[in-house]
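Mind looking over this structure? Questions follow.
With one protein chain removed, the remaining protein chains of the complex are shown where they sit.
Labels A, B and C are assigned to the chains in the order they are written; within every chain, residues are numbered from 1.
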Amino acid sequence: MYEHLMENIGGPVAFALEFGDIVNYFSPYTLTLFILAFAFTVLAVVSRPERQIDIAFGGDAYTAKVITLQEMRFRRFMAIACGLASMGAMVSGDIFNFTLFTSMVGITNVGIVAAVRNRHVLNAAYEYGIVAMAATLPLFGGAAIILATTGTLSIWELSSGTWTVPAVAKGLLGLGVIGEGMAPFYAAKAEMFRAPGAPYVIMCSLSSLLIFLRVIEIIITI
Amino acid sequence: MRRETAFKVMSAAALACIAAWTAMIAGWIPAFAAMAVFIVAFPVFVIFLALWWMYSQGKEDIPFIGY
Amino acid sequence: MIGYLVSATFTGLLMLGIHRKVIARIQKRPGPPIWQEILHTLKFSFKSTWVPATASRTLFIAVVLIGIGIWCAALFVVTEGGSVLILFGIYMLHKIVEHGYGLSSGSPYGKFGGVRSVISATSEIPLFVTIAAIYLFTHSLIISDIVAYQAVHGPLLLSVPPAAVAMYLVLLSKMPYGPFSIVESKELVSGYKTEHFGVWRAGLEVCNGLKTYVLLYAAVLIFIGQFPIWAMLALMLALLVSLSFVCALSPMLSPYDSVTVQTLATAFMIVYIIALVVMA
Partner (left out) sequence: MIISRISQILSDFENLVPLFAAACLCLAVIGILTLPLAYHEAQLYPKTIDRASPLDPYDRGGTPFNATPVIAQYPENSPYLGYVTSYLTPFSLFLAENTLHLGTTIVSHPGGILDEILHNTRGLDTVVETSILFTAFAIAFYLFRRDG
């Protein structure tokens, strides 16, 4: 058992990176998630999209979808932004900062598929966007309740055991992250996956999985 | 890729693994550093070992589309 | 450590072979020999290999490496007694590797496999409640602390049986031929694996071997406790055979139904945990 409660959850904190009151910390857990987000962001930077093959059912014809350079550039930009936002969310040691990064992930996820010219995918992205937008309400609401009831937002402080964070605030945080595309609100995200451009589309799913994993740590810690 | 390249990469990965392992046993580097080396080098070793055995025996093809 | 890594891979592959054999015997088929999966791996690594013309080359190759890499990391986390959260994080991120396999080739079958794997993204949600339930008892998520707790208080399997059931569901959804393995359904050809042939498939098999070993080992370690290695292997085998029975006797659910079943299981677990907290 470690001295600090937080270190019993994600492992001993190796080092912390301070931005004023926002202290980003790297424990084995957050570091692992950070490295994975980083690895897939690098992949989105260096790999070219695949040429997705479509079969015309009922015939012998098949077609390859080609992504234009302009579209590829924009989607890569969004995928990188998404990767950066998830990296930030992974190591953030501040509840409000985490919620900000999470809402940025929601916006960039829409951006990744927004350039696709496929009605079905765009419809799904639209629905997803609305839910992601609505999900910011529980997210920021949870953060606000935590600040009002404890007077602090630092995860490090909150985990010291002197504060009691109301269960409903934790629930709101969890619901906000689940709204960004975790089950049972995953239907739109699964449809967004039909878009071509594998290295970018993967970031959609990766980012929501990562922030979900992180919010579990936060909910248990505080 | 040529076979020699695959062989070189494979041996480099294997050497990295063995070096990290020896260094860990001798106490020169902490265990987690050795593990980090393994995590990076072991997959490379596995894939390039197999690539050294067999690569580019056919030419590129479009995917299986189910005829 | 290198020896352990390699032997874990082969043990995992052997266990997958046993899994197939047990299923076959229950279904009154002769089944392949139990070392079939090891032979598969070796066979695939000698097959001709290239990257499909339509594929996203870098991603196509990188996911194979990442797949093996993350399960190596998981093995080290389990053996060194790291945080159980890291292990469960890797369980979930295996999904991303599956997506990468499926989407990177450009093949429609791989794509369907990849989309299926997004749909099945719930299969890991019961893990979250498992973690919360464990934490309520042990007040620590470091595996070595959990093992120490069990040495004093007896196995967690007896203290939090519903959490163990949730963990069992997760294991089941990761095993091939199970009711939740919708990504490996037969109408998808080979699903996300369709385009990864030859060496890439061998890499995938190595990843699967490590994955099976880590999953079973971790389940035994977290819910029963630490034993000498032969006893661990025996317990893992017992767990595997029970999983094979479930896989052999249950039909595969339709994709969205499997999600609903897992979501309901999670909801039940959440209610259980709230009850635990209220009682405490």
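By our rule, a contact is a pair of C-beta atoms (placed from the backbone, for glycine too) under 8 Å apart; a residue touches a chain by one contact, two chains touch by 3 or more.
Nothing here was measured: the structure is a model prediction, and the numbers come from that model.
Peer 1: What are the shown chains that the left-out chain touches?
Peer 2: Touch partners of the hidden chain, whole complex considered, are A, C.
Peer 1: Of the residues C:Val183, C:Val259 or C:Ile273, which one touches the chain left out of the display?
Peer 2: That would be C:Val259, which touches the missing chain.
Peer 1: Out of A:Leu31, A:Ala44, A:Leu100 or A:Val201, which touches the unshown chain?
Peer 2: With A:Leu31, A:Ala44, A:Leu100 or A:Val201 as choices, the missing chain is touched by A:Leu100.
Peer 1: Which of A:Val110, A:Val177 or A:Ile220 sits in contact with the chain that's absent?
Peer 2: Missing-chain contact among the listed residues: A:Val110.
Peer 1: Of the residues in chain A, which ones touch the absent chain?
Peer 2: Against the left-out chain, chain A lists 18-23, 70, 74, 77-78, 81, 85, 88, 94, 96-97, 100-101, 103-104, 107-108, 110-111, 114-115, 123-124, 127-128, 130-131, 134-135, 137-138, 145, 147-154, 157, 166-168, 171-172, 175, 178-179, 184-185, 187-188, 191.
Peer 1: Hey, which chain C residues sit against the chain that's not shown?
Peer 2: 254, 256-257, 259-261, 263-264
Just so we're on the same page, only the chains that are shown with their structure count from here on.
Peer 1: Determine which of the two chain pairs, A-C or B-C, is joined by the larger number of C-beta pairs in contact.
Peer 2: A-C
Peer 1: Using the average of all C-alpha atoms in each chain as its centre, how far is it in Å between chain A and chain B?
Peer 2: 31
Peer 1: What whole-number Å value describes the gap between the mean CA coordinates of chain B and chain C?
Peer 2: Roughly 23 Å, centre to centre.
Peer 1: Taking each residue of chain C in turn, which ones touch at least two of the other chains?
Peer 2: Those would be 54-55, 66, 73, 105-108.
Peer 1: Could you list which residues of chain A touch at least two other chains?
Peer 2: Each of 53, 55 in chain A touches at least two other chains.
Peer 1: Which bits of chain C are touching chain B when the two form their complex?
Peer 2: 1-2, 5, 44-55, 61, 64-69, 72-73, 76, 80, 105-110, 189, 194-195, 198-200, 202-203, 206
Peer 1: Per the contact definition, I'd like the list of chain B residues that touch chain C in the complex.
Peer 2: The touching residues are 17-18, 21, 24, 31, 34-35, 38-40, 42-44, 46-47, 49-51, 53-66.
Peer 1: Write out the stretch or stretches of chain A touching chain C in their complex.
Peer 2: Of all residues in chain A, those touching chain C are 1-2, 8-11, 27-29, 32-33, 36, 39-40, 43, 46-55, 64, 182-184, 186, 189-190, 193-194, 196, 198-199, 201-202, 205-206, 209, 212-213, 216-217, 220.
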